[in-house]
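Below is the structure I would like to discuss, written out as structure tokens.
Complex shown without one protein chain; remaining protein chains in place.
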Amino acid sequence: QFTERNIRLSNGVNEDHPNGKGVDKFRACLADKSGGKMKVQGFWGNALGGDLQATQALRSGTQEMVVTSSSPLIGILPDLGVFDLPFLFANEKEADAILDGSFGKHISDKLETVGLVNLAYWENGFRNLTNSRRPVEKWEDFKGLKVRVMQNNVFLDTFKNMGANAVPMAFGEVFTALETKAIDGQENPFVTIDTSKFYEVQKYLSVTRHAYTPFLVLYSKKLWDGLSKDEQAALRDCAVVSRDEQRKVIRELSQASLDKIKGEGTVVNELNAQEAQRMREQARSVWDKHAATIGPETVKMMQAEIDKVRGK
Amino acid sequence: MVVMVFGNVVLRYLFDTGIDVSEELSRYFFVWLTFIGAVVVGREHAHLGVETLVSRLGDKGRKLCMVLSDLFIIACCAVFFWGTWQQAEINATNYAPITEISMLWIYGVGFFASLGLGLLAALRILRVVSGRMSEQELRAFAGDYSDDAAHALRERLE
């Protein structure tokens, strides 16, 4: 059975991000299954605080849902750091297979122990490097670039390991800093590079695909335990239905964004297979260094899953 | 405190990107500075307020407003304290991304601030009730700071 509920769902991104479409689908699906009783109230662009703050609100039971990137949450669950590891997935197919499979379940189970119910993995997209100095074709090209990266030990080490200068900075200041050439580059998914207009101030985009951090669709465990079986089932089903929609939309948009960035005159280069492999090997030391903090078991399991999908 | 924050960011300058912990650490010092400072400033009655209405009241009215507002402040502090208490566990199990210190160290300052500010309000009620409220304090409450150096803070800020 279903009770009248208002589910507050917050997002770090704005409503025009593909997550908007995902949430629309989720809302429609829930309304359908619950006969209109379960309503979803969306908050966008960190209106209810950043990802970490919103997630903490879920853990304390003051908010129902959040769609958050995994990186800000490693302080709560170190195992999530596995998604920050450089050059983790080679393509979307690998990512889907592993996240929707037993490894994704393994992480979801761990999330329950810290008071969070993970309903699905949505896509944030591969992160790629832009800069104003040179095309990055091999790992040595990172050397000396001043790059704004997310404040996260694995990311910082990844870029240092490549010889780049990692600079911490609030996202809102990145555009101005790139424009004034105070920093050379930044790294984000295509969609973000497009919507933040970074192509206006960056000459080169290198499709490095150096990181893939998924979105987690989280529900507060405290509040979850007060839901009926039907309600829980509806939430889980709808998160999956909307996951497929969100992934479809973001992949289309990602392609469109890349086309637009190219159209704006940014020089785009793909990595050739051999150089990609060299980068992956170069980044190996970052995996080894952080395996202990992330949890050796989780890293090993991830490695095994990757080998499996790559058919080794 | 300022010296520490200051020194930290200056270090960041000298060593360029060398110290990743400095941003995080200076932020946390800053949080401590804010809330410890809030209690110190509270003791000097120098937090920004609106005295337009209170200044039109007589001594009795002012005392009444003072007690009422202090009761509300105590309520706010109680909520702040209780919230910090309830959050203690989820903060104790959340670690800062770079320095990896427990966030309880940062959030714990909420205990200090809520207790400190609540206590100040309670003591003031006590002073009113026991008739030991000074003329000067009552005038300051109504926005007349003519003999109060702490009020100069407002002139530095706005």
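Chains: A and B, in written order; residue numbering restarts at 1 for each.
FYI, a residue touches a chain if its C-beta (ideal position, glycine included) is under 8 Å from a C-beta of that chain, and two chains touch if they have at least 3 such contacts.
What we mean here is this: contacts and distances are computed from a predicted model.
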item	value
Missing subunit (named according to UniProt) among the choices "Tryptophan synthase beta chain", "Glycolate oxidase iron-sulfur subunit", "FAD-binding oxidoreductase" or "TRAP transporter large permease protein"	"TRAP transporter large permease protein"
Absent-chain contact - pick from A:Cys29, A:Leu48, A:Val241 or A:Ala283	A:Leu48
Residue ranges of subunit A at the interface with the undisplayed chain	8, 43, 45-50, 53, 56-57, 60-62, 168-170, 172-173, 175-177, 179-183
Hidden partner interface residues of subunit B, rising order	1-3, 5-6, 9-10, 13, 23, 26-28, 30-31, 33-38, 40-42, 44, 46-54, 62, 65-66, 68-69, 72-73, 75-76, 79-80, 82-84, 86-87, 106-107, 109-110, 141-142, 153-158
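Quick note on the criterion: only the chains that are shown with their structure count from here on.
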item	value
Between subunit A and subunit B, centroid-to-centroid distance (C-alpha), Å	37
Residues of subunit B defined as touching subunit A within the complex	16-17, 20, 23-24, 86-87, 90-91, 93-98, 100, 103
Partner subunit B, residues of subunit A touching it in the complex	52, 56, 59-60, 72, 74-76, 78, 114-115, 151-153, 156, 165-168
